[in-house]
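Please find one structure pasted underneath; my questions will follow.
The complex appears here without one of its protein chains, the remainder shown in place.
Per-chain numbering from 1; labels A, B and C assigned in written order.
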């Protein structure tokens, strides 16, 4: 009954098996192996476009690397006030970009208000030498509140940004969950919606440690710089085939979507179950594998006493995260502790 | 017959098995797991001292993080002109430190000349506001030429640095190979010789991706800063237990030393074999798992034609690297191509 | 009738004369001259405390240098959303600190709400490795809206920050104007209120280019670092005596306060005059040398047509800035254009 985070979940055994299979003989290091090439080819199919990518071992590194090729040090990144890049990465974006500024914007359910984007673009012009101009819009999908941007939601936010010449980054630490939730295709949820770069995360969805920065054709000319920055950040792992192996297994036969669909279903099951109890209210719509609910103190205590791990969120709600490893039995056991 | 690099070698299957064993149920993320704690305890035994550590996924990250807590942005790091941190990390030390300067120093066989250290310390004083003062001496052991510093070698170099108040970092990407080669203990080769921090590498010696920055008691007060920088660099992996698992298996029962001893022996076997051929001369003493030899063109061509991978080194020699996975048969096959 | 900014005003001729007097023979460079020492001594008298300082040629440099010795790269600076360091310095604080985050906080009239400080301190804890902890509170006095913090206002904001161990920086680009406006002493408005460092600006108040970073005793141990960073930022001018000469003349016989008093009086005169016109309302209290008023379009146009320079401010008001060089005749001429 551990709902603390999808980072506390184990890796899916199939990915460890893939690592074992990849551990055959000698292979070129630093990403020049055949497995890495196969993953790139597979992602081109999945995203229905040409693209370039590098692997990293954390979502923080993927986000910060992506931003570092999209914004100069003297630029600015627009993001939600709750965004992981703003709240939970210890200033990694500022570090990797060489000091770009992150401007936190408001919006319900961790979706940036369209008006807030327009207002920021008006307040911070492109050609005023005294202030950092907005150069990147970063959207998290799933958001930090477990909600999803649909392709239309993305378009509404990306439109005004593109008009001013900004680049667009998607933090896809839980991208698969958003795909399943919206039913949209990877392409629709990224480059077709105007995104230039995507942080694609597998770690929270079954991998041991496998993240990628994907550059779509609009910014593929920056790939050499991305590789230089990857190396310089200590993110160009020597035996990269083991990261590639995880991605290959994860992407094969829509396995990544199956894992995400399961996690989403478990979150839905928990949300539906909790809804029956007095005083339990959803703080945000459930559109992925996370639920945020306000819990009466007694209810929270009962769950905690029974060992059902969850986090008290800064906004006062309780966050429960389901993962590929969450079972119906886990959910039902948690609900069971609350009685009839 | 792949002698290109120990990074092209596979991981030892025992470490993948350890990962599988660690993949049991939920575990605290970001290094707060029980396995990580056990590795710390084990390293305290091995190094016969209190210490603190963080894991990284590359040696580059380990080196750069270590340097970033030992030098301010306005300080300087003394290193060998051939040092990995100077030549092969795309400026990661400059990046992580916020712009500290690396001063390359000469010395035969990639061991820094004692006189060069003394000269640099004289030329770059501690209290001259116009120039970056030396703040760190970084020594690689094994060196980039495959030689080892003995404890006495270390003392001769660290002594003058310590007199001026410098910190000392050891790049131990091949630390186990140096231990085996010199017969010295981990403590003798690190803090007892005056080192404040050690980059301890397992990846080149059997791991998939497992490196550590170890802070010895002299600088343990910087551990909170090290963790902050680890996070900020995207090096605090979510599912850290899988890195810890590799280290636990690697360190158990001196397995790391056995792997290194094997690699060293294979390098020795190759060096001894090559010595019989006309025109083949060692460029550097063989004191680890790497050999550098000058090869007649025809000899080099014969080896290459037979598929024996090695690198042409910038100094004109040919570098052959043995690893835990190199077999006597590999060595003998390579030698065999050269005829009687 | 130029009210655009106190940066468009000329320098006071007395300061140029002081430069001429300082231009006698050879003098030690880089701040080691006798004039610089005399300014330090004079500031100790004025601030009634020991202190250390460096000169810079811009307020941006002074602020960014001050912040860079008060916050690590992985820390955070709390400031008002309108603060010059956030809005008007092209990310200089992020650059000089190596990527520290600025957290913009709300508050009427550009004074940070006490509750906003408390809320930020609660939301961003000191010991959460995943997020930058607040390390500095930066207050501008005068604020960006031309209001002043009194010693009591400062205490209310600095108290909660000090409880959490933050350092406090004052952006005193218009510090003299705030002193005159509040009647408080330099000590009361700085270290006695809990400030650790002060950016003291003379340029907007009569100098050609003369700014200083002052460290009070609580952080004087960082002076060597401040000097190193000053040099490294290209702010250690070779012929520093010419900056010191400006400060000496400016500080002599309360000249700086006389200049500020005049500027404040001119702003007051303009505000009082404008108050007689229909539809002209103060957007912020006038507590220094700046006034912000909402102007009917026709009124604004009349002023502009008559050549009375002012800025349209982002909040919709019109900003008029008076300086030491603004005359009663300038003010009356501007008012005169509006008729009876």
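Quick note on the criterion: contacts are C-beta pairs under 8 Å (C-beta built on N, C-alpha and C of every residue); 3 or more make two chains touch, one makes a residue touch a chain.
Everything numeric in this text was worked out from a predicted model, so none of it was measured.
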item: Contact with the hidden chain (one of A:48, A:225, A:281 or A:332); value: A:225
item: Candidate in contact with the missing chain, chosen from C:209, C:265 or C:300; value: C:209
item: Candidate in contact with the missing chain, chosen from C:58, C:185 or C:218; value: C:58
item: Hidden partner chain, touching residue among C:233, C:282, C:300 or C:333; value: C:233
item: Hidden partner interface residues of chain B, rising order; value: 73-74, 76, 87-91, 94-95, 97-102, 104, 123, 129-132, 314
item: Interface residues of chain A (partner: the chain not displayed); value: 30, 72-74, 98, 129-130, 225, 227-229, 231-232, 236
item: Chain C residues touching the omitted chain (full complex); value: 2, 4-5, 7-11, 13, 16, 19-20, 23-30, 56-62, 64-65, 89-92, 95-96, 203-204, 208-209, 228, 231-239, 242-243, 309, 325
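Here is the rule we go by: only the chains that are shown with their structure count from here on.
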item: Chain pair bearing the highest count of C-beta contacts; value: A-B
item: Chain at the geometric heart of the assembly (C-alpha centres); value: A
item: Where chain B and chain C are represented by their mean Cα positions, the distance between them in whole Å; value: 50
item: Mean-CA-position distance for chain B and chain A (Å); value: 34
item: Approximate Å spacing (C-alpha centroids) for the pair chain A, chain C; value: 41
item: For chain C, residues contacting two or more additional chains; value: 73-74, 98-99, 129-130
